[in-house]
Structures are given as C-alpha cells and as structure tokens.
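Only one structure is covered here, and it is reproduced in the block below.
One chain of protein is taken out of this complex; the other chains stay put.
Just so it is clear, A and B label the chains in written order, and each chain counts residues from 1 on its own.
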Amino acid sequence: MNTAFIVISLMNGISYGLLLFMLSAGLTLIFSMMGVLNFAHASFYMLGAYFAYSLMGVIGFWPALIIAPLAVGLIGALFERYSLRRVHRFGHVAELLITFGLSYLVLEVVQLLWGRAAVPYALPPALQGTLFTLYDIQFPKSRSFIMLVAVLMLVAVWLLLTRTRIGLIIQAALKNPEMVEALGHNVPRVFMFVFGGGAALAALAGAIAGNTYVTEPSMAAAVGSIIFVVVVVGGMGSLSGAFVASLLIGIVQTFAVALDISVATVLQPLGISVSPQIFGYALLSLTISQMAPILPYLFLVLILIFRPNGLLGTERG
Amino acid sequence: MTHALEIKALRKDFGKTSIIRGIDLAVRRGERVAIIGPNGAGKSTLFNLVSGRITPTSGEVFLNDSRIDGLRPYDIYRRGLARSFQITNVFANLSAFENLRCGTLWSLGYGYSFWRFLSDMRDANERAEVILEQIGLSRKRDVAASSLTYAEQRALEIGLTIAGGQDVILLDEPTAGMSRTETERFVELIRKVTEGKTLLTVEHDMSVVFGLADRIAVIVYGEVIAFDTPEAVRADARVQEAYLGSPLAMTSAGH
Partner (left out) sequence: MGFSWSEIERSFWGRAIIWLAFAAGLGIAPLLFRSGIAMTILSQAGYVIIICLSYNILFGQGGMLSFGHAVYTGFGALIAMHAMRMAGDSGGWSVPLPLIPLVGGLAGGFMAVLFGYVTTKKSGITFAMITLGLGELVAAMSLMFPGFFGGEAGVKADRVYGEPLFGFDFGPQIQVYYLIAIYCVVCTALMYAFTCTPLGRLLNATRDNPERVEFIGYSTQRVRYLAFIVSGFFAGIGGGLAAINFEIINAGDSLSIAQSGSFLLFTFLGGASFFVGPIIGGIMLVLASVLLSDLTSAWLLYIGLFFVLMVMYVPGGVASLIATNVAVVHSGKASRLIVPYIGLIVASVAALCGLSLLIEMTYHTQFETAKGPVMRFLGATIDTHQSAIWIAAVLYTALVGAFLRFACLRFMSGWEKIQEEMDAAQAIEVRP
C-alpha cells in the first residue's frame, strides 16, 4: 500500500460517492417534499443510461447527454401526474407500492427493448484514456468527468433551490406544504416538477455512469439498494446527510474492493496459520474485498443500532 | 404522600422559543383540577410533557412521588397516568368495542400475550362493554371508529383514556366542539367515570370549569399565574387582566 494507491482509490471513491449523491439527492428531495420513497429512482438511472446509449447512435454522445435526462424527466413527471397522484389518497404505502410496480415494469421493458445482456455503450473518444498516472496507477478521464458533472449538478441544484422562485417555493413546501398551498401556489405542480427533476438527475447520473461502468438490466438493482442505505444512513430527508453518507460509502467501498486482506493473512506474520480445518475458516479467510458488497449494509445496521436517526438526521416518524 | 402529581420548575423550549417557562403545580390525590388559559398558552404542551409525549428541557415531574419525566409514554401509563388528546386519537379501523378492549388489556395484566384468545378474557370484555355503555356507544359497538360521528369519537377518546382504570387522568379539552346538551351530558359522564380519581382537564367552557373543578390552574404564556379554588381564581386580578375584562367575561362561555 503506497500513497499513489491511496490517492487514486480516494479519487475513485469520491467519484463513485458523487455519483451516489446525484441519485440520493433526488431521492431525498422527493422523500422530504412528498413523503414518497421512490422505489423506482434507480430505474430512472437505468433508463438514463439506455436512452443515452440509443440516442448516442443517432445524435452523438454530447447531445444525448442532455436529451436522455430530459426525456426521462418527462417520463417521471408524467408518471407523477397520472399514477402517483392518483394513489396519493390511499396513503404512503400505496405510493411506495406504485413506484415498486414501476421499477418492476421498467426492468421488464428494458429487457424487452434492449435485451438481457449488457449493451455496448462506449465512452466517446474525448473521455477515453487516462487523465493522469500516479506512479503506475492510472486515473481514467471518465471518472473525472463523473466528478465534474456531479459538482456542476450540485451547484446548479443549489442555485435553483436558493436563487429562483420555484426553488424558494420548493424550500417552503419542504417545511410546510399546506401553508404554501394556502398562499396560492400550485403544490401538485411543484411536486410534479420535483419528481420529474429528480428523475432527470437520476437519468443524468445513469447517462454518465452507463459508459464508465456497465449498462445492463441489473444496474438499477445494483445501486437501488445502496442509495436507500445512503438515505437512511445520512438521515431520512437530510440532503447534507445524504452527501456525507454518499461519499463515505463510495470511499469505503472503493478501498474495500482493493484490499485483499483477511484475518488469516493478518495472523500469518504472527506465526499463526489458519488452515481449512479450524472452526470458522470461511469467516477468517474472507478478504475485505470479498466483503465489499455487504459493507454498506453492515454500515446501515451499525448506524441503526447506534444512531437511529442517521448521521445528520433529526427526529422524524 | 398527599400529592398524586407534582410538577417542579418544568420548562420546555422549542428551538429558541420557550413555551413552558417554569411551571410548578401540585395536585392532591382525588382532586379535580381544571386548567384554563388562552389559546397557545401551553396547556396541551404541559400535558405532553407530563404524559411523556415530549421530554422536558428541564424540571421534574412526580407521579405518586416517583419521578416520571423523561420516561416513555407507556412507562408513565403503567405507573398510573392516562391521558386523552385534544384532537381525536383512536384506532381508526378498529370497532368502538375493540378500541376500548385494547385500552383495558395492559391493566388487566394480559401484556403481549398471543397464546390466549381475546374472546376468553371475560374481565376485558365486560369492562369494555361497561365503558361502552357509560359513554353511550352501545349501539355503535361494532362500528369502525373512523365511521363514528365527531361527538361519538370524542366519547370514544374519553372511553379509551379511562378504560385502563388509571388513577390519574388528564383530559385535553374533552368537550371541545360539542353542543350545549352534549357538553352537559359529557360533564356528567366525566364526573361519573373519574369518581375517586385525580383529574386534570383542560377546558375552555367556563360553566364546565366552575361546575366540575375543585381547583383551577390558569396558564398564560407558559406560566401558572393562579392556582386556587374557583372563587379565589375568579377574584384574582391577574387572571381577570389576562382574560381581558371583567369577571363577567369569564362566566360567559368560551374564549
């Protein structure tokens, strides 16, 4: 383990963490405004990747990067308008169920239209190759592009929320929806806008992650549960909490994947050898990299035991 | 030990605003105390603090001489304090009877059991029927709480509060929104079901207050400005000032 490895892993971790935040930000915003846990949020992420992939063949990567999120945002807004709003009167559980149903449908439709295998969604030439090399370790351009887009998006959302009229209404509706409605604002329309906006952000994340990682039908499920973990760990409804949790989980997971250490390898230099005969060998010989997939969930359990309201959460139902 | 409930220097801040600003109150066993005060004075907040719905910023609360502040609501209930809510707070999808039967279970010692049938618990069923009769809902025995009328829901709210037989009862505006005749019937009911118990009730209707209470506590801006017999409170200059007028304003109903 050397400095170069640490620096590169940290950058990879931050880039992955920022990607998670692009997703969890929308999820948190939708949750705290509408009380809806959008189960289909990761499905919008997946749609973003597939749309961008298909559009890229027609209009090229850069225009696709803009059109795909807009199209998905429109789908999100229509879904809010014609499905979600209808079940609103049946309560939050029905709202969750309808988004659960949507996630199910999106997965099936994606498989129907694009097949079950991964699609060859390639990086455009400008993003291929490495940005820099530290000793022997490379940092790809595409990862830095994710970071750039995420930061730009963050700034844009922050400006939108603090500097524009609709942003101020959103902030007010976060605190007190009835009051905003009483003041004559069309809260359902704001909800539709927020839901569509959240879907568009998720799709943007999908469009830039799809060619850095892999565009395949399982990509939604892969991040879907992680962003739920992020939202709970950060504290339900807390944007800053989601930010901290995204980076934390992004970094921890990236480091974990690269560490081939187990209890057994640590014990070896001490003269204790762990052989397959001894009790608990499976556990002792498990490397951290093998454990990487479960780390976020372990983290979730620990947080719930020791800080039930999340890292930055406040008391809430 | 003569005090059923004793509150000492109780404070509650929400953010920077102080809502309860140092309340001391000692209620004797078997006493009926009415709590009055303008809207937003902190009466419900006081009940919330005492019953464990929210935790105090500072101060102490004693129930039968044991300290209860900071405990969970169910702990406080188990020590003998039950409360009703200003806004009806019952089990919407359960029938009136089921609501009341749920209210009796803990006190009758049934705990969390899942190896005995409710229908075999004669004491719980009888008690639920008796209370149903007392609050006048026998005809609506099997109607879901959410389908009851407003007055019936208020009655159920009181029934659920007294079902466990706790000996300190807090009622938050039990007669709010009721007609004259309903109120009279209700006051009679409250008098009957809290016989021998310690009662604290928030009330805006002055005729009810003066008819029911042994002592009256007046809360204004989170402080008790008077706590005395009805006559003494009526004569209290600060109380009259707080209520913006003459003793006449207080005897006429409402706020």
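Going forward, a contact is a pair of C-beta atoms (placed from the backbone, for glycine too) under 8 Å apart; a residue touches a chain by one contact, two chains touch by 3 or more.
Only a predicted model underlies this, so the values are computations on that prediction, with no experimental measurement involved.
Which of A:L18, A:V194, A:V232 or A:L312 touches the hidden chain is settled by the complete complex: it is A:V232. In the complete complex, the residue from B:V33, B:L46, B:V61 or B:L160 that touches the missing chain is B:L160. Listed here are the chain B residues that touch the chain not shown: 51-53, 72-74, 77-78, 82-83, 85, 89-94, 98, 101-103, 105-107, 110-119, 121, 139-140, 143, 160, 163-164. In the full complex, chain A touches the omitted chain through residues 31, 35, 37, 83, 86-87, 90, 92-94, 96-98, 100-102, 104-105, 108-109, 112-113, 115-116, 221, 225, 228-229, 231-232, 236, 282-283, 286, 290-291, 293-294, 296-298, 300-301, 304-305, 308, 317.
Convention: only the chains that are shown with their structure count from here on.
Once the centre of each chain is set as its mean CA position, chain A and chain B turn out to be 48 Å apart.
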